[in-house]
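Note that one protein chain is taken out, while the other chains of the complex remain in position.
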Amino acid sequence: MAQPETASPAPNVLADSINMRKIGRVERFLGPEYYRILRGLLTTPASIAGLFLITLFAFIAIAAPLIAPPLPNQNPYKIPRDGFSPDPKPPMTEWRRLPPPLPFWWKPIMGTDKWVHLMGTASGQWDIFYGVIWGTRTAFWTGILITSVTLLLGVLIGTVSAYYGGLLDNILMRIVDVFLTLPFIMAALILAAVLIPKLGRSVIPTVIALIAFGWMGYSRLVRGDILSVRERDYVLAARVIGVKDSRIMFTHILPNAIFPTLVIASLDVGTYVLSFAALSFLGIGTDIGYADWGQLLSFARSWITSLGTYWYIVVWPGVALVLYVLGWNLLGDALRDVLDPRMRGRS
Amino acid sequence: MRKLFAVLSLLIVASMLLAACGAPAAPQTVVQTQIVEVTPTAAPPAEFKSKDPTTLVNVVFGEPETLDPALDYETSGGEIIANVYDTLITYEREKPTTFVPMLALEVPSVANGGISADGKSVTFKIRTGIKFHDGADLTPSDVAYTFQRGVLQGGTGSPQWLMTEPFFGIGVDDMAAIVGDKLSAKAEEKAAALAGAADLAAFDATAFGTLFTDLVTYYNGLSGFAVDAAATLAVEENVTAVNEMIAGLATAADDAAKKDAIKTAALDMLFAAEGGDAYALYDDAAGMAKIDPALAKEIGEMAMAAVVADDAAGTVTFNLAQAWGPFLPTLANFWGGIMDKDWTIANGGWDGDPATWHKYYGITSESNPFNEKMNGTGPFMFDHWTKGQELVLVRNPNYWVKEPLFPGGKTGPAALERIVIKKVDEWGTRFAMLQAGDADFASVNRTDIAQVDPMVGELCMYNLDKNDYDACVSSSNQPFRLFKGSPSVSRTDAFMTFKISTSEESPNPLLGSGKLDGNGIPADFFSDVHIRRAFNYCFDWDLYIQDALAGEAFQSIGVGLPGMPGYESDGPHYSFDADKCAAEFKAADLDKDGIAAGDDPEGDVWTTGFRMQVAYNTGNTVRQTVAEILAGNIATVNDKFQIEIVGMPWPTFLRNQRAKNLPVFFSGWVEDIHDPHNWYQPYVLGTYGSRQNLPADAKAELKELINAGVAEPDPAKRDVIYKELNQKIFDLAPQIIMAVATGRHYEQRWVEGFYSNPITPGFNYYQLSKK
Partner (left out) sequence: MTAYIIRRLLLLPILLFGVTAMIFGMLQFLSPVERSALYVRDIPKNENVVEGIIRRYGFDQPMYVQYWRWLVGFQVADDEFRPGILQGNFGWSRVGTQPVIDLIKVRFPATLELALWSVFPIIGIGLWLGVQAAVHHNGWFDQAARVFSIVGTSFPTFVFGLLVLMIFYANLQWFPPGRVSDWVNQEIFSGSFRQITSLITVDALLNGRFDIFVDAIKHLVLPILTLSYINWATFLRVTRSSMLETLRQEYVTTARAKGLRESDVVNKHARPNALIPITTLAGFQVVGLLGGVVITETVFTYPGIGSAAAAAASQLDVVTTLGFALFNGFVLILANLMVDVIYGFIDPRVRIS
């Protein structure tokens, strides 16, 4: 066989003919599916905006003590107040009594060491700037806490229900139905109203109430996904060779079924601030003065119709809350778009 | 292109918010609360015309509980009742203590023979020719029936306790009290008889059992209770009690003492079985319906004897248990609205028979037939009430008033054809309705006045000297008129509990450690007068009035209100003084070693400090502010004094308050009648005095003065009595008496005829008109 005169063009021919894509290092590391998701997120403008907003808020939450230092020996989640008057004060009004420590960045920028109400005060003289900054922390920690507990509950119940089926499944699903009978906000309202006399007025009763009525969606979702995975061949195979139930469940079924639920759930982190705001509006919220956007907004409730003068007490917490939720929603919308199996293979 | 939309997403949010709030270009630095203070000359006369001058719309956040004048005890319902039902006498326009005849021909007095010399009999001559809305004639029997039905229907949530006291004696706050007393007396009689007949020689546990069973059977027949004799005897403590009694019998001096011991033991066990108190029938409609009919008749006749009508002579006579200074004011308010006897009976009310009243006792708004049915003689007739939405009154075209009730008053049918009272909970919505001109009146909370003030074009200031508004001053073409500065008849005060509840098993968390160790307070913390005075000196009235009440209030000197007997603007009172506060803390002696805390080498409150929690009911920002001011000032006096402020939801607050768990509690008293008795009685003896655990000796001393004050008809002598009371209460310092706020009323400028009488609920729509 004669030596070819030139190097074989075969691979190139193949690449040319089927238009092969280059696989980068990142893609190799993540695998094609995750790579596709990541690429989807990083190329959709809406999701970029969402990611940007969430990152920004995360930064504010982490740096809260630096941006708005709390009063010494005080619960930092308690918004400092400057008197008791019901009339809001406009932005840049000076602190009259008991100002919290000056943040490090104030003097270099403004050249003065007089601390002011940067965003004004709400009715009752609560400092809006402080509330907005520390409210970011509240938004994150309550969101993460509620999401993780509801997710855990939901996954547990959904998994048990799907795997064992039969009577147990029936009972559990009826319980889910019962929990879904009342509208979410009503149910949470009732439970919080009952818990508050026992636990005191704080974030806790609200969090418990939102958890108690928030898990049902996840358990239904997980149950549905498990039911479809359960019938796959490899699960049957595992069962045939006598692997224990719990092992099948946790090592074979769950990891394959849980992924969509996880993604949906992670995006709900952002929506709980809306529930908090709704409950605050209905008079069942955190303790007065706790740094929570919903509460700040409900302080503003009576002033919304006079926005021309008192715009600041609505706009600052309102913008913070809307942008935060918007961030999660934009990301969520993009993620759903990318994850939607029906969208697979499209640009 | 796509990048654009990333930016767009952010822009949309921002623009949504900004566009919506009407482009808040530059932050305005001054809140425009001062706008009302403008010179009177500036404004050109403007025409203010309403869309519909025949209908007046009032948007409010409250709603009546019931429209039965005998049962309703709150202002939303009171306003409706006062406009639909007429009373015997009424107030002379804005004056809360001057009366003019309404359904009566004249205001009774000793001079005109209406009030007897001993003050115990009050007679009204009733006007003739007045018709109820359904066309029936008003007769003296209707008047008598109204008041008889009121007291007999009773109920602790009703205003009837204001009537039962003058009718049946001081301290009688409900028919259940009388029933309870009668039941005890009769049981006692029976027990004495049974014990008297007992054979002492053969007396043992079995004999006692028989005696007790007899007593229980008798009592059950009387009271309608079902006390089980066998079960009561079997209770362990009672078995012990019986054994002790038998042992005691052996040592008793004579037969009489023995019989007495038997009787006492039997009665003790009977009342223990029945719930421990003779008042167990309070509000117990089912229980009251079961009492012995003979007993019921006896009590019913008592009530009917208290108010007697003479249709032939056209008079009604009230026979009081004792002279009662504030009796006329009690009749003038809305619970004195006269109902038609026949109509009431026909619609399911008490039938007027003294033997059947107990079947109607303690009725609530749930089953009351007059909850939303009205038939009065007043200027307006009830049209409809859609619960939670609106209540509508229409003009009575045949209103009887031909001569003005007071100078300048209206005659004939009302000018307004319809009154629409809309329930709108959201302030923003109420405000929007005002702005749109759809509401003529609107409830405005003090916290919201800064928003409304810029739209005020006419200001009417209250003049405290002449107790009425000065002439209104127009300053601009803004659409609202503001009436400002009229004193209210309510006050929020702080009350200190002398003996705070706590126990080993369930320590009261509000007391911290419960000991004087710097980390709590002992249960008798406020028993020390110096501590109470120190708290008084540490309260900053000025800050409270400025910040919580927008500067529209004045410090109250003494328990009563300005203008009442005993009130003097330079009377004994506390004011903010940190040094005196510290001095009083140093003078306290909480470890009771006889050495003042400031000098105590072993340590006392001044050196160890204390920590406690002060609670307010959430949603009440005024009370929260009061607590924060007090806590802040006390902490500045000594940084070892820590007071934490806790917001409690109303149910928790109520539970703790009833259990006497709260070291300090805040409450607002709204007077029922403009009379000092309506303040001193609850503050010392009733509502607050008992919740504060006021010591019995202090109470007894003050009670004498209070009872003397209420029975005294001569204002000058009353003045002396209440001044003495003021001094004693100042020395005792059981509460921090705070400030009387002044009120505001906003209205559209096309409304005419508004005046404010502090004691009447809501508005007198009869005197109003619209352009």
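Things to note:
Note that the chains take the letters A and B in the order they are written out, and that residue 1 is the start of every chain.
Here is the rule we use: contacts are C-beta pairs under 8 Å (C-beta built on N, C-alpha and C of every residue); 3 or more make two chains touch, one makes a residue touch a chain.
Small disclaimer: the values here were computed from a predicted structure and weren't measured.
If you put the hidden chain back, the residue from A:Leu172, A:Val203, A:Val269 or A:Leu321 that touches it is A:Leu321. Only one residue in the set B:Leu105, B:Ala289 or B:Ala321 touches the chain that does not appear here, and it is B:Ala289.
Only one of A:Arg39, A:Arg239 or A:Arg301 touches the chain withheld from this view, namely A:Arg301. Interface note for the absent chain: among B:Ser109, B:Thr240 or B:Gln389, the touching residue is B:Gln389. Touch with the hidden chain on the side of chain A covers residues 45-46, 174-175, 177-183, 185-186, 189-191, 193-195, 197-198, 274, 277-278, 281-284, 294, 297-298, 301, 304-305, 307, 314, 318, 321-323, 325-326, 329-330, 333, 336-337, 340, 342-343, 346-347. Contact between chain B and the absent chain runs through residues 1-2, 5, 8-9, 12-13, 16, 20-22, 55, 57, 63-66, 74, 155-157, 161, 173-174, 176, 279, 282-287, 289-290, 362, 364-366, 371, 383-384, 386-390, 392, 418, 420, 422, 424-426, 428-429, 431-433, 435-436, 438, 650-652, 654-655, 657-659, 665, 667-668, 682, 686-688, 690-691.
Heads up, the rule we're going with is that only the chains that are shown with their structure count from here on.
Averaged C-alpha coordinates give centres for chain A and chain B that are 48 Å from one another.
Put simply, chain B touches chain A in their complex at residues 2-7, 9-10, 13-14, 17-18, 20-22, 24, 27-29, 31-33, 426-428, 431-432, 435, 445-448, 450-451, 454, 543, 546-548, 550, 618-619, 621, 624-625, 628-629, 646-649, 651-652, 655.
Note for the complex: chain A touches chain B at residues 45-46, 48-49, 53, 83-93, 120, 123-124, 193, 196-197, 200-201, 283, 287-288, 301-312, 314-315, 318-319, 322-323, 326, 330.
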